[in-house]
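Heads up, one of the protein chains got dropped from this complex, but the rest are sitting where they should.
Letters A and B name the chains as they come in the text, with residue numbers starting at 1 for each one.
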Amino acid sequence: MAEAIRIDTAEVIDAHEWSGLYVFEKYNLPKTDIPLLPRLAKNTNKQNEYLILQPFSKKAIGSIHTLKQLDHFSPGDIIYIDGQHGKIRGILNKNANANTLLVTEQCDNFCKFCSQPPKTQNDIALYEKATLSILNYGRSDLIGISGGEPTLNQKAFSTFLKTLNSFHNTTPLHILTNGRGFSDKKFCNEVTEILAERFCLWGIPIYGFESQTHNTLVEADNAFIETVSGIRNLLGAGQAIEIRVVPVRDNLKDLPLIIDFVQSNLAQVAYISLMNMEPKGLARKNFNSLFVPQRDQNSALLEAIELAEVHSLNIRLFNYALCQLDESLHKYACKSISDWKNYYTDECNTCNKKTECGGMFTSADGRFLENPRAFK
Amino acid sequence: MTLETPLNLPFLFRRIPKTNLTITSGYNGAFCLLEEESQIENLIRNNYERLPQDKLNELEAKSLISTQAEYALKASLHASSLATQIHRSLAKPSLFMIVPTLRCDHDCRYCQVSRAPINAEGKDLSENKIDNALSLIEAASGDDLKIEFQGGEPLLNFEFITEFIGKAKIKLQNKNVSYVICTTLTNLTTEIADFIKDENIQLSASIDGDADTHRHNRPSKYYDSFDLLQEKRKLLAEKNLDSKTSYIATVTRPSLGNAQELAEFFNSLSIDSIFIRPLTPLGFASSTARSIGYTADEYMDFYTEFLKEIIRINTQGTLFVDEMALIHLNRIFRPGSTQYVDMKSPAGLVLGSLIINYDGKVFGSDESRMLWEMTHSKELIIGDITLSSDLDFTHIAKTLKDSFLFALPGCSECAYQPYCGADPIHHLATQGDPIGNKSDSFFCNFQTLMYDLLFTMWHNSDDARKVFRSWLKL
Partner (left out) sequence: MSQTFIKLTKEKYSENLIRKSLYWLPKECPWTLDENDANWLITFHLGGGNCAEQLHKLLNDHILREELDKQTNLLRSEIILSALKKVQSDS
């Protein structure tokens, strides 16, 4: 793994009894009745010492020590102390280019390129952590909700949203889901009612224009039909949808047909994102059967994008390096990689398009790195 | 789709004449062009193994065929698409036309009912009716609307326009309003130009061709209509209003043999688009129709050459848009985008537009106003701002309920149904009933030939496809 451009972790010692979520330095909230997290604040009298403080108290109930100053966190950030592993991790950070909360690792799809392979254990505590984090964060920036499959436990998902509502939180959310749960109209109506006062963008993957390819890639029967029904129901309820497509060997030549499918059946979607595969997790395991070099994707990407443009569908490229793309595709490429897993090579540092380019995944190193070539 | 035998979903088809193409289209607006004459028979008779795999994939992606397992899903997707289309068409009108005066300084050959002599009395809309007009517009419109001044020659009652816009700024302040004046430009003064600039008004002017053509089609008793137009265009350029001006060309019989020259002429004017349109046999006498009119076939022979020349001009590096083609391309590729009121199902009559005539009477379209001038049929009137700002839809509702293309004879099996529109007033005027016999209809023949042409070009010509793409992107 290469080193990321933003480090979101720090090492900490003597923290075994202090594991949990904290607000860094100070609360960024108006006077409110939300359940407040404790605070972690620098001891101004002692280098590398941070004090544990209860809400509204100036008297420390404990302290921890770090190896370096925690300069990469900002006041108001939500951080997590993992005492067992001696680490502090940023959960919601002002300086991050994107903030995403993991709410479960359980999933009913088993995508062959999943970078976060599903687990079966009960992890309902993650929902509670996400709720507290959002409530304490106090900023109005979009927050991503990811998994696993966030809607797999329908009750936990609805409760999560309802709890946020009950404290008058209106944080806009970008929820990554396979959409299958929304093929149930009742669940769809229930959720959209809960979201009456909250903007939500649903990021939903479709990997083919028909069941066979999609279901094979997500290793789940009936997934395509349920996902598409779910999208149809959400669109009918006025929700904003982002269709996410990962081009791999099985579906690369079908990209234009996927665009046809979206235009013919789901034309009201807000965005289509073509996302280059992240070589992590199951994607590494299945690398040889899935991988298509970015360079070799160009003609399929071009055809798909031209078609999307004709229909005025909003289409974007995620996770592609500019040196791997035809010039005509550069304007569709976004700087999409989360900074905590993003890096630039030495070659990139000499490139005159570096500031516009999204760079690489930290997992794209060694044999997974596709030869970057600097623009001079 | 490899192992299973697919099922057909409901679709429409048409064999495009003089080609080997058959177009299939669905209620969701998707289309698929089959490339051999036998393919449609094979498709309908379920001989899928005789169709190339890439065609089968395309038909499946576009939900014109389906596996058994996905059949119910695809049916519901069609229903959602159709519902969205209908819903869009039932939105509030977005185009409001106002006729400040019927008086005009031109005697255009194809305009008879839409003008009065320059000094005529009783042909102006009075300023004291503005309040009622604005109340009507405020109630009938959604958040976005376009107000278009027509005539006659609107600039002959310029005071009305300035008064109207002044009051509209208050009455319609919560809306997003854009203004257009349809004008011959010959009455443009510096003062008027400044007002147009300040209020960000768009202009729509006619230029039918070179000097001879323009003078022949659009003569004036008072001046050389072509020379004065060119002079006023210079004034527009001086005031930087040329980018705010778009041009319409109406084609009459004498121009039918000059397609290339006409295209080149428009390109030489340093304008970036032209909206070229055929005459419809409405609003002028049958004797005139004989000398300036034509059939849809005759027009489309002309237009095919014209469009080919426009494409050639674009391919050689100049971006020059044929707006008529673009409207149709938008209907095909971007169903949600176009507000062209003459091509909607159900009809754009009232649902898309309203017009307030110089005498205060309110109609559902410009064509209705013209038809009323010819026939005085009360059923066409939906309001009268000399009396109140109310609207009465009783008569119009009957016409509208019979303007859903999927339910009309002649239209219900047409492959262009997803892209075409109902024009009940045209059929009422030409055949005496709002539905009419489409095989005799200029409107139907013209639309059919237009779509035949555009789909054929899209499929067969790389140059045309590239040019069309560049227009769609604008």
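Assorted remarks:
The definition used in the following text is that a contact is a pair of C-beta atoms (placed from the backbone, for glycine too) under 8 Å apart; a residue touches a chain by one contact, two chains touch by 3 or more.
Quick caveat, the model's predicted, so the values are computed rather than measured.
Taking every chain of the complex into account, the chain not shown here touches B.
Of the listed residues B:R45, B:K169, B:K221 or B:K398, the one in contact with the hidden chain in the full complex is B:R45.
In the full complex, chain B contacts the hidden chain through residues 7-11, 13, 15, 27, 40-41, 44-45, 75-76, 78-80, 82-83, 86-87, 90, 406, 409-410, 413, 437-440.
One rule holds in what follows: only the chains that are shown with their structure count from here on.
Centres computed as Cα averages put chain A at a distance of 45 Å from chain B. Interface residues of chain A, counted against chain B in their complex, comprise 209-212, 224-225, 228-229, 232, 235-236, 254, 257-258, 260-261, 263-268, 306, 309-312. Only residues 1-2, 26, 28-30, 57-58, 60-63, 67, 69-70, 73-74, 76-77, 80-81, 84, 333-337, 469, 472-473 of chain B touch chain A when the two sit together in their complex.
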